[in-house]
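First the structure, which I've put down as structure tokens, then a few questions once you've had a look.
Note that this complex is displayed minus one protein chain, with the remaining chains in position.
The block that comes next holds chain A.
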Amino acid sequence: MAATTKLTLWPKLSQQLIRLINTQPALHSNFRSSKVVEPLDQYPEVEIVHNAPEWKYVERLLPPRIVPQPKPKESYPSGWQPQTANASERSYYIARTKNHMVPVYLHTRFRGQRRLTVVRRVQGDIWALERDLRAVVESARNGKLCASRVNELSGQIYFHGDYVDVLRDHLKSQGF
């Protein structure tokens, strides 16, 4: 009741509103807007084909369901190397991620002023790995000491500073 009074009070506005509604496409997405099913002989003939040969053109466009294995090659232009390390060689082991990458990351804190290098997915003797990695980082800093933190329970090592490339290259050279 209030709506109709509003419409008559502002005829120009109501005309504009009706024009707006008519220019928008009608929505057929609700139950009451869809037609009732008619007898099937009124619809055109349909041939059901199982496993159509054309389906392969659709399949090759779909993304893979699981992360694929990388193709073995001599060398990769990106610098990626497959894992060659055996867990029984050394007292520690660093597992690759699901996407076959080395698990070394950069965390930034305090609005980018503090940079931390994180090595994750460490198994085995994490203290031995920490000693080896700290030696690598300190040689990259020309002998200056580097602060580090070991979280033994979750298998993570944190280094102060941005040494992601240094540690990634080192781990790749070790075969991890």
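Quick note on the criterion: a contact is a pair of C-beta atoms (placed from the backbone, for glycine too) under 8 Å apart; a residue touches a chain by one contact, two chains touch by 3 or more; residues count from 1.
Here is the rule we use: contacts and distances are computed from a predicted model.
> Name the omitted chain as UniProt records it, choosing among "Gem-associated protein 6", "UreD urease accessory protein-domain-containing protein", "Large ribosomal subunit protein uL4m" or "holo-[acyl-carrier-protein] synthase".
The UniProt record for the chain left out of view names it "Large ribosomal subunit protein uL4m".
> Based on the whole complex, identify which of A:96, A:134 or A:160 touches the chain you can't see.
A:96
> Decide which residue listed in A:13, A:52 or A:67 touches the omitted chain of the complex.
Hidden-chain contact among the options goes to A:67.
> Among A:108, A:139 or A:154, which residue is in contact with the omitted chain in the full complex?
If we include the chain that is not displayed, A:154 is the one touching it.
> Who touches the missing chain here, A:13, A:52 or A:87?
Checking each option in A:13, A:52 or A:87, the one touching the absent chain turns out to be A:87.
> Over the whole complex, note the residues of chain A touching the chain we left out.
Touching the chain left out of view, chain A contributes residues 63-67, 69, 86-88, 91, 93, 95-96, 98, 121, 123-125, 127, 152-155.
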